[in-house]
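Structure first, then comments.
Missing here: one protein chain of the complex. Every other protein chain is in place.
Coming up: subunit A.
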């Protein structure tokens, strides 16, 4: 309980001076309540961190140590070999060039998908917020309801559409699929954001003769950087973590990282190398984790915006 604070009473006192009595009355730092509260929080936090810890620890051990030891004990001898192997030589089927292939596929899927889906959705949201035309709301409601339809219902028609335009199995096809399924949530996000902007701004620009694209590019875009960041966070993690679309719409040599990871770990051939598996698992989770830890509160805002309608 070293975290029990010394500064809190002072802060509480200070805020009382400014704004009158506020919040619960200051408590002793080792009150029974605090011990219970922080004790519970620490136990739960340990539970949530445990899998991450085990992943890291396992990936740094050699196989002999894993066979003898216990998954929670720290490595006696740290080795980075599993990481190297997972990245560059682990086998999936006939390909033995490791997860690096899946990583670069995922990069080539995620970057254009994020850009395309956000470009489309931001214009959609702008049109819905500021240039509502007859019937627009109908399509918008279909779009939102569509977000709840199980993907399984639409998977096969999309296979046919992609086959017809010759993109089935290609990365471009998958980019289109991600743009389609990212559209409901992103459009909602942008529509709500643009709706909250002052109407006078839009009117003034209209009076000055700016048109649809002029207002969008020169007034709306520069003012909506935060919502674009939120959308990027939402899409990067969502698309990177996708498995279903990757497995349906790509071929083995264009598999995204998640699909390749699953194939490496769950392949039935050969001896199970748990350290390599865990290294591969961390590598796959690394990109969204980095995005998460860097973005902090914006990530929360993103999922809240995506989850709760504004």
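Just so it is clear, a residue touches a chain if its C-beta (ideal position, glycine included) is under 8 Å from a C-beta of that chain, and two chains touch if they have at least 3 such contacts; residues count from 1.
Criterion: contacts and distances are computed from a predicted model.
K.L.:
From the list "TIGR00659 family protein", "ABC-2 type transport system ATP-binding protein", "Thiol:disulfide interchange protein" or "Carbohydrate ABC transporter membrane protein 1, CUT1 family", give the UniProt name belonging to the chain omitted from this structure.
P.N.:
In UniProt, the chain that is not shown appears as "Carbohydrate ABC transporter membrane protein 1, CUT1 family".
K.L.:
Touching the hidden chain in the complete assembly: which of A:107, A:167, A:229 or A:244 does that?
P.N.:
Selected residue, touching the omitted chain: A:244.
K.L.:
Given that one chain is not shown, which residue among A:92, A:105, A:224 or A:258 touches it?
P.N.:
Spelled out, the listed residue whose C-beta touches the missing chain is A:258.
K.L.:
In the complete complex, which positions of subunit A touch the hidden chain?
P.N.:
Counting only subunit A, the missing chain is touched by 3, 5, 8, 23-24, 37-38, 40-41, 44-45, 47-52, 54-55, 58, 66-67, 70-72, 120, 123-124, 126-128, 130-133, 136, 139-143, 145-146, 148-158, 160-161, 179-180, 183, 187, 206, 211-213, 237, 240-244, 247-248, 258, 261-262, 265-266, 274, 277-278, 281, 284-285, 288-289, 291-293, 296, 299-300, 303-304, 307-309.
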